[in-house]
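With one protein chain held back, the other chains of the complex are shown just where they sit.
In order of appearance the chains are A, B and C, and numbering begins at 1 in each one.
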Amino acid sequence: MSIFIDKQTRVLVQGITGKQGSFHTGQMIAYGTKIVGGISPGKGGQTVEGVPVFDTVFEALEKQPVDASILFIPAPYAKDAALEALDAGVKIIVLIPEHIPLHDAMEIMAYARQKEAVIVGPNTFGLVSSGSCKIGIMPNRYFIPGPVGVVSRSGTLCYEIVGHLTDSDIGTTTVVGLGGDRVVGLNFIDVLEKFEEDPATKMIILVGEIGGSSEEEAAQYIANSMTKPVIAYLAGRSAPPGKRMGHAGAIIERGRGTFESKVKALSEAGVKVAELPMEIPLLVKAALAKA
Amino acid sequence: MSIFIDKQTRVLVQGITGKQGSFHTGQMIAYGTKIVGGISPGKGGQTVEGVPVFDTVFEALEKQPVDASILFIPAPYAKDAALEALDAGVKIIVLIPEHIPLHDAMEIMAYARQKEAVIVGPNTFGLVSSGSCKIGIMPNRYFIPGPVGVVSRSGTLCYEIVGHLTDSDIGTTTVVGLGGDRVVGLNFIDVLEKFEEDPATKMIILVGEIGGSSEEEAAQYIANSMTKPVIAYLAGRSAPPGKRMGHAGAIIERGRGTFESKVKALSEAGVKVAELPMEIPLLVKAALAKA
Amino acid sequence: MKLYEYLGKELFYRYDIPVPHRKLIESAEEATEAAAELGNVVIKSQVLTGKRGKAGGIAFAADPGEARKEAERIFKMELNGLKVEKVLVEEKLQIDQELYLALTVDGAARCPVVLVSLDGGMDVEDVAEERMVRWPVNITLGLQDYMVREICRLLGVTGDLKKEFIEFLPKLYRLFRELDAELAEINPLALTPAGLVAADAKVTIDDDALYRHPQLPRIKEKTALELKAEELDLAYVELDGNIAVMANGAGITMATLDMVQHYGGAPANFLDFGGGADVERTSKAIELLLGTSPKVLLINIFGGITRCDVVAEAFVRVRESKGIDLPVSFRLVGTNEAEGRALLGKVGIKAVTSMDDAVRHAVELSVVSK
Partner (left out) sequence: MKLYEYLGKELFYRYDIPVPHRKLIESAEEATEAAAELGNVVIKSQVLTGKRGKAGGIAFAADPGEARKEAERIFKMELNGLKVEKVLVEEKLQIDQELYLALTVDGAARCPVVLVSLDGGMDVEDVAEERMVRWPVNITLGLQDYMVREICRLLGVTGDLKKEFIEFLPKLYRLFRELDAELAEINPLALTPAGLVAADAKVTIDDDALYRHPQLPRIKEKTALELKAEELDLAYVELDGNIAVMANGAGITMATLDMVQHYGGAPANFLDFGGGADVERTSKAIELLLGTSPKVLLINIFGGITRCDVVAEAFVRVRESKGIDLPVSFRLVGTNEAEGRALLGKVGIKAVTSMDDAVRHAVELSVVSK
């Protein structure tokens, strides 16, 4: 089982003819994702990795239904491409690019809310329902089916943690990257809700970091509404205040978004916060044994 | 029975302290409308016709739920007031003012669509569910309960026609004024759909006029989806092209929106189009006899 | 408010929309100099009516002498009853293709709509439906590049012309939105070797939003009476007949005219004096109608907000101060009807209660008084 996407999900790749777009199209197909088309204005009629290329999203939707779209589009043009997908009726949009202007991101989110669509990212590695559908840029081999749901603000750190699980023969249901920007679409709570409902997901790993308040909000949600065990890892304990740690959203401002505040909130919600990534497989095994 | 509103409907009056606002508040209360509050920025704490006045719509909503709002606000400020009501969560908004800028009207409609709210007007006399709730400026005495639904683009002409019915002891379920502007919220089809569903409404009178294409669209809807009889009266047969006949929307432009085109469309849809308003009671009686 | 072509082009220029080099002239003499500067020129009468070309209001000239001759001819013209007071002298464009482009309001969709066709230069009514792309614009988004790309795909436009469109359309949209336009039409939109150029400009500003645009000129295309009616905030349209009509409400006023025609009469005007007018304004409205020297005066009042006594009092006041020396057909029902009837009774006027009776009576009077 999985949340948001599964092997029926029909996926479009916006910016398919670029270097990243074409490479990851190949990777996604290799994983088993049903890529039904690509978009590249002016290049309609070509094919990339066997996938037909269209000039516009509307054109692609004339040919077949589409459930989700992934964007490999330079940041200055990402808003236009995202609005196009939303306007055309695509309901799940994965925004890979980093450095999308903050105000563009807010405009995308406002329109997505109108269209009741889900935005993943920006600045995300995407999401993957293990063994059936990957819409993202994560390395294929670590994502094997299993009982653990994972939701993370960062990419490589999430692979590191999932890698530890894989080494311990623990698989995942769905792994969702929220994205490292200050304004992102899906947040922890949206994903936790879905995991809570998903019968295949027995427990959840939450990978957070400093900055913003989404871990604190997640903690409140967990305390009030979740029955499944959640364990967490948080990055940025050693980060100085006022500095952006790689992610636009990873910054402690005016005493808000600190590591301590997040650990406190999560611990109080009954979430076990791991000190080191390597501890996670043991914590997971313990939780699964109880679940 | 009635559509859109009934005697439970809790109504707010925006611009209640003005001359029009206070007069019609009294009239609406006299009709039986449940006016729960009025808005007049800076005049919160006063009362008008026994109705408490608030500074903002949000404040009024803190005190009690509100289902509908009617605006007596000068055109330049109407957009702001309408957006406020929508933002605060009011789901039926009646825009009395004429001369609201066209672009303001489009912005109001776009936001109403987002909020899934109903806009009646602008430049409308409002709507009345006969005998139970009047949200508008129509003279009280003509609107008595009965089996006929009425929907009209113009005010006094509608009263004239309803007056003919009253004189013949025929009452109405609900009477809806769409408004005379080029861009209005509710259109004929929205209202016809509701009348079609409303068991108390046995037949419908549609009062149209030149300009726009809403009568033609209504005709198509009637032909495809309506079982109840509809009769129509259309104003503007003698109007020259290119001239605005009082209503911003009543203009024949580039050969579109002509009287002939509307009569043709409605007749082809099986709608009997009356030549003169005085013919209507007889047509109604005939239709009711068959219904 | 319709803008003259030259004003529309000034606005285009301000919004960075390419327009031809041009000079506005107010006398034929100025044409010589303008043509000397611009070379091959087009001479265009500036009147607010369509089909200027067919009517001879547009001419071409290859040299200053010819330009002056044509300008002289055009300055003497009257098009659809409108005098030519200004003429635009423009460089003649090298046009590879004539397109059509407009932004207007889609009443049914309640939003702006882009209209584009590769068939331009002709009457827009003559463009085949299937050759016209109509794109409703979500007003909260505005016209985004992707929409223009999709419009291009629907038109079958690619390459350089597509790039031109992506640059051109958002500028026209900005003008449309920022200036509260009802219509911003370019026909033809000329494809020249230098790119797209607006060869014509038809811009209409929403009258109800003019207060937001003090910088725009005020164009008076109305007759003196219509202007006076506007000052009084009356909805007034001059017509050809001899029965002056006033009523309260646009729909019922239209219906009154229709009924006049139905019974064989000819209305002299449309006058909706609206709801809730006071004695003063109502009097002015009656005076305005009397000024048009009709044969009969038909007043049709269905009082809702409009109070019958106010209308009667206004009528009596005008009758006493200015005199009303023509037959009157009066219909009066609704709010304060009794008081109104009493007032009219004092001056010997008996109002009827039925619109039908009032109109038939007015038509009879108009026939008798011929």
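Definition applied: contacts are C-beta pairs under 8 Å (C-beta built on N, C-alpha and C of every residue); 3 or more make two chains touch, one makes a residue touch a chain.
All of these numbers come straight from a predicted model, not from anything done at the bench.
Novice: Looking at A:G18, A:G131, A:P145 or A:G163, which makes contact with the chain not pictured?
Specialist: A:G163
Novice: For the chain left off this view, which of B:E49, B:E84, B:E160 or B:D181 is in contact with it?
Specialist: Only one of B:E49, B:E84, B:E160 or B:D181 touches the chain omitted from view, namely B:E84.
Novice: Identify the residue among A:I3, A:I16, A:I100 or A:A219 that touches the chain left out of the display.
Specialist: Of the listed residues, the one touching the omitted chain is A:I100.
Novice: Would you mind spotting which of A:V207, A:I231, A:A265 or A:V284 touches the chain that isn't drawn?
Specialist: Of these options, the touching residue for the absent chain is A:V207.
Novice: So that we can see where the missing chain sits, which residues of subunit B does it touch?
Specialist: For subunit B, the residues touching the absent chain are 41-42, 44, 55-59, 80-81, 83-84, 87, 111, 114.
Novice: Can you list, in ascending order, the subunit A residues touching the missing chain?
Specialist: So the residues of subunit A touching the unseen chain are 20, 75-76, 99-107, 109-111, 114, 125, 137-139, 152-160, 163, 180, 182-185, 187, 207, 209-210, 212-214, 217, 233, 235-240, 243-250, 254-255, 275-278.
Just so we're on the same page, only the chains that are shown with their structure count from here on.
Novice: By CA centroids, point me to the most central chain in this structure.
Specialist: B
Novice: Could you state the distance in Å from the CA-based centre of subunit A to that of subunit B?
Specialist: Distance between chain centres, rounded to whole Å: 47 Å.
Novice: Quick one: report the Å distance separating subunit A from subunit C, using the average Cα coordinate of each chain.
Specialist: Going by mean C-alpha positions, subunit A sits 55 Å from subunit C.
Novice: Going by the contact rule already set, what residues in subunit A reach two or more other chains?
Specialist: 114
Novice: Give the residues of subunit C touching no fewer than two other chains, as numbers and ranges.
Specialist: 138, 140, in rising order.
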